[in-house]
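Only one protein chain is missing; all other protein chains are in place.
As written, the chain order gives the labels A, B and C, with residue 1 at the start of each chain.
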Amino acid sequence: MNRESFAAGERLVSPAYVRQGCEARRSHEHLIRLLLEKGKCPENGWDESTLELFLHELAIMDSNNFLGNCGVGEREGRVASALVARRHYRFIHGIGRSGDISAVQPKAAGSSLLNKITNSLVLDIIKLAGVHTVANCFVVPMATGMSLTLCFLTLRHKRPKAKYIIWPRIDQKSCFKSMITAGFEPVVIENVLEGDELRTDLKAVEAKVQELGPDYILCIHSTTSCFAPRVPDRLEELAVICANYGIPHIVNNAYGVQSSKCMHLIQQGARVGRIDAFVQSLDKNFMVPVGGAIIAGFNDSFIQEISKMYPGRASASPSLDVLITLLSLGSNGYKKLLKERKEMFSYLSNQIKKLSEAYNERLLHIKLVNLSSFRVVPLGSVQTVSGYTFRGFMSHTNNYPCAYLNAASAIGMKMQDVDLFIKRLDKCLKAVRKEQSKESDDNYDKTEDVDIEEMALKPDNVLLDTYQDASS
Amino acid sequence: MNRESFAAGERLVSPAYVRQGCEARRSHEHLIRLLLEKGKCPENGWDESTLELFLHELAIMDSNNFLGNCGVGEREGRVASALVARRHYRFIHGIGRSGDISAVQPKAAGSSLLNKITNSLVLDIIKLAGVHTVANCFVVPMATGMSLTLCFLTLRHKRPKAKYIIWPRIDQKSCFKSMITAGFEPVVIENVLEGDELRTDLKAVEAKVQELGPDYILCIHSTTSCFAPRVPDRLEELAVICANYGIPHIVNNAYGVQSSKCMHLIQQGARVGRIDAFVQSLDKNFMVPVGGAIIAGFNDSFIQEISKMYPGRASASPSLDVLITLLSLGSNGYKKLLKERKEMFSYLSNQIKKLSEAYNERLLHIKLVNLSSFRVVPLGSVQTVSGYTFRGFMSHTNNYPCAYLNAASAIGMKMQDVDLFIKRLDKCLKAVRKEQSKESDDNYDKTEDVDIEEMALKPDNVLLDTYQDASS
Amino acid sequence: MNRESFAAGERLVSPAYVRQGCEARRSHEHLIRLLLEKGKCPENGWDESTLELFLHELAIMDSNNFLGNCGVGEREGRVASALVARRHYRFIHGIGRSGDISAVQPKAAGSSLLNKITNSLVLDIIKLAGVHTVANCFVVPMATGMSLTLCFLTLRHKRPKAKYIIWPRIDQKSCFKSMITAGFEPVVIENVLEGDELRTDLKAVEAKVQELGPDYILCIHSTTSCFAPRVPDRLEELAVICANYGIPHIVNNAYGVQSSKCMHLIQQGARVGRIDAFVQSLDKNFMVPVGGAIIAGFNDSFIQEISKMYPGRASASPSLDVLITLLSLGSNGYKKLLKERKEMFSYLSNQIKKLSEAYNERLLHIKLVNLSSFRVVPLGSVQTVSGYTFRGFMSHTNNYPCAYLNAASAIGMKMQDVDLFIKRLDKCLKAVRKEQSKESDDNYDKTEDVDIEEMALKPDNVLLDTYQDASS
Partner (left out) sequence: MNRESFAAGERLVSPAYVRQGCEARRSHEHLIRLLLEKGKCPENGWDESTLELFLHELAIMDSNNFLGNCGVGEREGRVASALVARRHYRFIHGIGRSGDISAVQPKAAGSSLLNKITNSLVLDIIKLAGVHTVANCFVVPMATGMSLTLCFLTLRHKRPKAKYIIWPRIDQKSCFKSMITAGFEPVVIENVLEGDELRTDLKAVEAKVQELGPDYILCIHSTTSCFAPRVPDRLEELAVICANYGIPHIVNNAYGVQSSKCMHLIQQGARVGRIDAFVQSLDKNFMVPVGGAIIAGFNDSFIQEISKMYPGRASASPSLDVLITLLSLGSNGYKKLLKERKEMFSYLSNQIKKLSEAYNERLLHIKLVNLSSFRVVPLGSVQTVSGYTFRGFMSHTNNYPCAYLNAASAIGMKMQDVDLFIKRLDKCLKAVRKEQSKESDDNYDKTEDVDIEEMALKPDNVLLDTYQDASS
């Protein structure tokens, strides 16, 4: 409503009340203006009313929502289903242009603004989460694996001789496949066991670099977020190797934004050595639906190169989700989630510890080593991915000394989730023990796994990341 | 978004595109401004985008949507469920005040505007539909019956001696009960049969007025919209009687807005005689959910008196529904619906005629007398309503010569509705005929009714307004 | 999805996963079944997923949502606007029939179920809130005042001689007008001052009953919920008088469901004497939009009589709101709200006490007498309502000794609301004091009122129930 509308309103109801409403409107507008001017995540989350007003205002700036519009191009943002238009808040044009996924579209000023603001907000949050010197980032409507692929494809143009990617082993299929899909040969560096932890074998990395020759190596592809007992890669040292040998460095930070430790490692790596890009999942870090990632880096122009490598326009849906989420939470809300995650980790660790003491720890083969997550990891599993064979798959090493359980303290987990999990695990372990007292000791491991996994399939049981799933 | 926001937007994406978006916004605002300034139904329906922007703008003018609001009164518009808030577009305060259902609320400028504009739009539509000299009207969140009651209760204060309401018989329970509920004694005037039609017995009306004495009569309560073979009351003549004897005249125009004939009668009645108020259903005339009515009249101050008689605030829900509907349709859309209804009436009449010729008309007892609607009306039904006994209930007279079928050509009916109805009626009649050839002729009427009514209960059959329902 | 659909699903994805999903569905269905079988508010609130599934399932039972439906009646539940259909979850038929607002509609099994279940849930909550022996109740889509009118109109038929309603004074317009609208003469019984409290003058009530004669009295119309310093009426004693003289007793319990004290009084009144019906607002007690009320009583058949007095179908919207709200909250959620309200009352009282001590109490004229609410109440206000003149209007008595502030601790109020209110009140009092030091003492009261009320109009100030509003 503009000035004339308010004036007309004053003639219909009391001017004092309309003026009051008009002032109220200004307070919403003020928040919107601050956002557009600063490009930062507001401290306090917006209420739905401001949020929807903002989305509505953006949407009517897109040409498909122009009144009296006639479209005779082939990309007019026509929508057949009102349900579909509504669920996208009438943003139909997607984001980006053929030249650049971050570029502005002439027919969609609103969608373009949405895209710019989202990237700006996400950059703000990455800084807040610990990577203070990040230079640029953008949301891409592809999950982490495909986003890593895009990074590798961009590097290809800069390193015509490169055939290999050096990759400290992490048993997760997508990141392995991201290299295969990009057309490179992964050079797997086995981890070393230090105490209970599996850590980067730096000597093996450097030896491989020298063996293959830096020019033939596309990049080192390291990982921060991972399931215990594998711990985050030694990012600082890898970054130094990359700097020394002139090799790019891409970091898989899939669910690392929620972990101050992972973010700190990236910040440090960039400070002392070389990190070209780090990639994080939207869903795992921002509690939105699966399907988006953030590609970030310390060199503005390299990040732009990646964004220019994406051929064509792209879905605005993941950007919209993360925008809504961050504006709803505010930076304070997001910080609170990060804080709660840490607390839940301590709580979960303690509860597991108590439970393992109540049972026979050796019996359970639960290894509480600075762990951050839980799932059933049996011994001796062999998995072939894109022609490569991994022994001891899921344990990140060929021969981990024992089978164990993993469970993750991910962002958004509540105390009641932990309590319910512990209760069900307890029930499950009781059943295992009873079974064992009946049977001989030989087929022990088998029995345990089967029981726990079968339970996981029932909706009233804990949903463990079981064998089949964990590999995905 | 205000000027500063747009300026900030221009720095983020191309100024040209933002300006284009800003201009686009202006075209939405222009429509809103026109609405507020003219208070008339726009000719062309608004698209959802403008409509929701408008509702959003109004809602943030209500104090429950103020940012940083703190409420320590007892009526702060707090909502426990987000689903509920959302479905009401965050209008929580209802409409009106204790003093007047049309009054402005200090805490809810937006809801107050909504109320004013809705009443203004509805007034515009009533004029457009044929009652050009209507002076005022308001939407009340009660169905037709209770709204009639409110009119009678308002008249009570002006006519302290009055005990009776003169009412030409129409067999519909709600309007009869509206008089009982208001505490008056209905004086039923039986209709006279003219040809096939049942019409107002004017002589009986005037005789009753003289017999009871004008001061003891609260009002004449006439009816426009009704099922054939009863036709609309002789409104002009009744209005003249009212004028002559100084008796108020309340017209039940339940589903008459959609009928140019009913509206014309009201216009004429007011021109030549006296009509104090006419009441119409929102759902039947505007295709919205059940629960609202419009009370309209030719004397501004009397309509205001009625609106002041409603004690307390009231639901804004019916007003919101009719506002959304009229803005979506535009006056052109509404006119189109009126036109289509007329066409469907002709089409339906023709199809029924063909069908009745195909079968034996006597057999069917279908009487095609200027009919406007279809349902099963048996002979000899007796119904007691609030202590009054009606013989021949549903046929509007004690002894209609035959049983017949009624079906309504109501606003929104489509050709495919008629076709499907005819197909099913055909099927039904075939079954009846087969049944009759097997059985004796005595229990003929019974058989027919049962068959058709039973079919009506099945979802794949025509939904006739069957006996039980039609009386409601 | 039925068995065959699940079987087909199993062929498309893994049977184990589909079975798991199918079991999950069963857990939603189980909740729905419990609700329908027990008719009680579930202890734990439902999540949106179950709630919307339930509403969806009900809606498709209404004939307007039948596939392949053809409608040729005049009430087919057609909706012109998809937005309108959607916001009503496709419930279009309203509730009730001409005979009875609680009756079942043949064309709308789903809406009818919705109506029955809502009434059943609400009855459960009334019991839970303290009126354990309530026999029946129903939701009516009219606010408290009009609902009281309906009660009085129902009583009229049972008490043909009655002309008066005995009403211990409470300065709120709607409840006063409810008697006028129904056509009765309110007999105002002034309150008596006991300490700081205004209480029912029982002797005056009984004297009036004897003076007018019981047969000429329609009912005693008492009030529970009210602003301090008026306290709830002496319900037990009034109920005993009603029983002794055979006079009906209607209780205005507008926002009393949230107060254990009000509910206890009703329960006690019914135990020792006579209460025919008690009426409560939906919005004030259940945090839904304005527009509905609950009429409840201890005699099933009298409540049915009232429900039969409503002429015609009615809006389902208030019923839908309260159903959604109660299913979302669960009885535990509602109990928690009640508990929090009590805590907030204590907190608010303490904070006000501190503030009044910080300032000069006499200066402020704040009287902390078992208070439950705050608003600006000046001295000497005179108000005429429907021809009756009230001196000292808003203070419930002709001459309250001082002006004072009122603020309500209503359901849903948060600690931050109180804190913000206290902060703003503090600021406001500071300004008043500064003003006073400048001016003479004469126009003191005036100054204070104006200041506080003007502030109330600004969105960044506390929204007090100011003079104009409080009377509505």
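Criterion: a contact is a pair of C-beta atoms (placed from the backbone, for glycine too) under 8 Å apart; a residue touches a chain by one contact, two chains touch by 3 or more.
Bear in mind that the values here come from a model prediction, so they are computed numbers and not experimental data.
J.: Quick one: say which of A:Ala16, A:Ala135, A:Val192 or A:Met287 touches the chain that got left out.
T.: Here the residue in touch with the unshown chain is A:Met287.
J.: Based on the whole complex, identify which of A:Val79, A:Ala135, A:Leu379 or A:Ala431 touches the chain you can't see.
T.: A:Val79
J.: Tell me, which residues in subunit A touch the chain that this view leaves out?
T.: 48, 51-52, 63, 66-81, 83-84, 87-89, 91-95, 97-99, 105-107, 141-146, 148-150, 153, 156-157, 172-178, 180-183, 255, 283-284, 286-292, 309-318, 321, 324-325, 328-329, 337, 348, 373-375, 407-413, 416-418, 420-421, 424, 457, 459-460, 462-466, 468-469, 471-472
J.: Taking the full complex into account, what residues of subunit C touch the chain not shown?
T.: 1-2, 4-5, 8-9, 12-14, 17-18, 20-22, 24-29, 31-33, 36-37, 39, 47-50, 52-54, 56-57, 59-63, 65-68, 82, 86, 90, 104-106, 109-110, 112-113, 116-117
Please note the rule applied: only the chains that are shown with their structure count from here on.
J.: Just the number, please: Cα centre separation of subunit A and subunit C in whole Å.
T.: The separation of the two C-alpha centroids amounts to 47 Å.
J.: Two or more other chains in contact with one residue: find those residues in subunit A.
T.: 20, 24, 27, 82
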